[in-house]
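Structure provided below as structure tokens; questions to follow.
One chain of protein is taken out of this complex; the other chains stay put.
Lettered A and B in written order, each chain numbered from 1.
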Amino acid sequence: MDFETALHVLIELAGAIWVTLALAAATLPLGFVLAAIATWARASRRRILRMIASAYVLSFRSTPLLVQIFVLYYGLSQFAWLRESPAWIVLKEPFACAVIAMSLCTGAYTAEVMRGGLAAVPKGAIEAARALGLSPLKVLFLVTVPIAARRALPAYSNEIVVTLKATSLASTITVMELTGVAKDLMSQTFAVIQVFCMVAAIYLAINTILILALRSLELYLTPLHERPRSRSEIAWKKAPA
Amino acid sequence: MAGDASLLEILAWGDQGWSRPLLVGLGVTVACASLGYILGIALGFGLALAKLGRNRWIAAAANVYTTVVRGVPPLLVIFLLFFGTNGALMWIARGFGYTGYIEVDAFTVGVMAVTLVSASYSSEVFRGAYATIPEGQFEAFAALGLRPFTGLCLVIMPQMFRLALPGLGNVWIMAIKETTLLSVISLAELMRVVGLAGRTTGQPFVFYGAAAVIYLVLVAVSSRAFVAAENRMRWG
Partner (left out) sequence: MRGRLVGLFVALSLGALLGMQAKAQEQAEVRIGTDGGYLPWSSMTPAGELTGFDIELAKLVCGQMERKCRFTAQPWEGQIPALEQGKYDILVGGISITAERQKRLSFTQSYGNLPINFAAAKSSGLSGKSSWTELKKALIGKTIGVQSGTQSQRFMENELEGEVTVRLYDNQDSLNLDLLAGRLDAALAGRSPWIALTGSSQGQGIEILSPNLDFEQFNYLGVGVGGLMRKDADELRKAWDVALCALKKEGEVKRISEHWFGFDISTKADPKICGA
């Protein structure tokens, strides 16, 4: 690939970074809200709510995102009544469809992350808070949520990175994010491996920044006495080299 | 035009229907995912040990590996593996005077890709599991007079596996989904068959719907197995 082509490719790709970031930025909060609702419903006393939420989590975790996007975008548009309803204003737009499909998917995964975080909250802490006379709502927001959030953060940061990478599937429904632009450039220039390596470097850069930032957040939220190192030193200190 | 064939004809068993190719595709998917998953867990366990070990360089290398594999789109891992291994093999062969084309077959590359990705994720799962083992356990085996190595093998590792099980279940789902991308290197797994069938019959929804159901069943059944294993391993 000559210099001119490389420059052209880089400029085109740089322009698409924003679309990728916008997709992720719109998807993550929506997915988080969906996950919170699902988590609440799964803990609810009503059987029907629990069942709906569990079915949602199971079905969206077990089918490939590609299929979900495809069905939401091309599948729903088959119905004439839907095309005449107000929902079509939103569903007509590829970007909106991509965000909805990805939010539903990441919401299901995030619900699992939340469940894991909640399960890791020691019962003693909750009982202690109750014994101090805190109201259930206060117990939830002052004790349960902070502890659960810290426990769930590593898994949630994983989910953030996965979502960012998953935005690449939006190109299958004509959203021209990084991968979509890259595919077009590959088809024009035939420099498949080179273009792909450039895209990968961009994804890697974004994700590394994300991973490092989330890791320092994790460390910041961990109390001093629980920070890593001490225990592994007990284990390995005497291990034969 | 094929688009007007009935559903029954499209899904029939035999030369004209797509049932058999779909089933073969499913077989390839399951074989590739499970082989890659088993190898990936073994490699991931090694990586977790490397990260927890005292040697700072080995730990750093393991961390870089995990970050890179997690940070790069999975499709690229597959691409680079396929064209990279072929290129490397041909380069070596050229040194011996052979100039033809050599290829590592797509299935092997698929297994390798699933292995690398699930190794990266499972190493984090193992590391997390290790971190949640209470400190008392370490002090307990030391008090029993076990040597560190014996203690790790007999006391810590079994617990590590038990604690890692839910996380490993997620890695399995990821392994299955990873295989959906392997069609680019001409591996005829389920998703490739679905795409081809959808396009040639002009009935994409029938096949994408079928794919959704098949993957759902596959994941639901294996999740059950993981939950059962978790319950079995829970004691006390």
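One rule holds in what follows: a contact is a pair of C-beta atoms (placed from the backbone, for glycine too) under 8 Å apart; a residue touches a chain by one contact, two chains touch by 3 or more.
Note that the structure is predicted; figures quoted are calculated from it, not measured.
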Which of B:P21, B:G128, B:P166 or B:G209 touches the chain that is not shown?
B:P21
The one of B:A50, B:V77, B:V114 or B:L190 in touch with the missing chain is B:A50
Give the residue, chosen from A:S85, A:Q188 or A:T222, that touches the chain omitted from the document.
A:Q188
Missing-chain contacts on subunit B, rising order, are 1, 3-4, 15-18, 20-21, 39, 42-43, 46, 49-50, 53, 55, 79, 82-83, 86-87, 89-90, 98, 100-105, 108, 111-112, 149, 183-186, 192, 195-200, 202, 204
Footprint of the hidden chain on subunit A, which residues?
74, 77-78, 83, 92, 94, 172-174, 176, 180, 183-184, 186-193, 239-241
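By definition in this document, only the chains that are shown with their structure count from here on.
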Rounded Å distance, subunit A centre to subunit B centre (Cα mean):
20
In their complex, what parts of subunit A are in touch with subunit B?
58-59, 61-68, 70-71, 74-75, 78, 112, 116, 154, 158, 161, 165, 168, 179, 193, 196-197, 199-200, 203-204, 206-208, 211, 228, 231-232, 234-240
Within their complex, subunit B touches subunit A through residues 52-54, 67-68, 70-76, 79-80, 83, 121, 124, 128, 130-131, 135, 138-139, 142, 147-149, 152, 156, 166, 170, 173, 177, 180, 191, 204-205, 208-209, 211-212, 215-216, 218-220, 223
